[in-house]
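All remarks here apply to the structure that follows.
For this depiction, one protein chain was excluded, whereas all remaining protein chains were kept in their positions.
Entry: subunit A
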Amino acid sequence: MTNSIKLHVNGHEHEIEVALNTPLLYVLRNQLQLNGPKFGCGLQQCGACMVLKDGESVPSCRLPVSAVSKSKIRTLEGLADINGSLHKVQQAFIDEQAAQCGYCLNGMIVAAVALLEKNDKPSDDEIRKKLALNICRCGIHSRVIKAVKKAASN
């Protein structure tokens, strides 16, 4: 059984017909056709599905869509400005070539944006701690730390 629900995503309000217990991740990917948030585990263990919920980076894979109707959701797609200019964290990931397969990048970037909004000069250890939920199998960790520090300095 589906219901109509309002969602604020990337500055727009969407009205969506969906079962209210559907996790936000599936609504973002399927109803709103966003690619940023990725399915990684469905267990809130890996961070691939992270989004910014009222500025906090949170996994979206088990978050019922009904619980976020009053929140402002920002995804990877909502980080660049309307002219397409990249957020400084996105740009720093390109500059540092901080990717191999890139599947984890959504969560890494979202968590880094949340970090820099609270702490504009994070240390290596603060970055490691903030990104601790984000799994990367390719081993790009040291590039990500460089990218986050570079973004912080810009």
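By our rule, a residue touches a chain if its C-beta (ideal position, glycine included) is under 8 Å from a C-beta of that chain, and two chains touch if they have at least 3 such contacts; residues count from 1.
One rule holds for everything that comes next: contacts and distances are computed from a predicted model.
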Undepicted complex member, UniProt protein name, chosen from "ATP synthase subunit b", "Autoinducer 2 import system permease protein LsrC", "CO or xanthine dehydrogenase, Mo-binding subunit" or "PepSY domain-containing protein": "CO or xanthine dehydrogenase, Mo-binding subunit"
Subunit A, residues in touch with the chain not shown (by the definition above): 19, 22-23, 26, 29-30, 33-36, 38-43, 45-46, 48, 75-77, 80, 86, 90, 93-94, 97-106, 109, 125, 127-129, 131-145
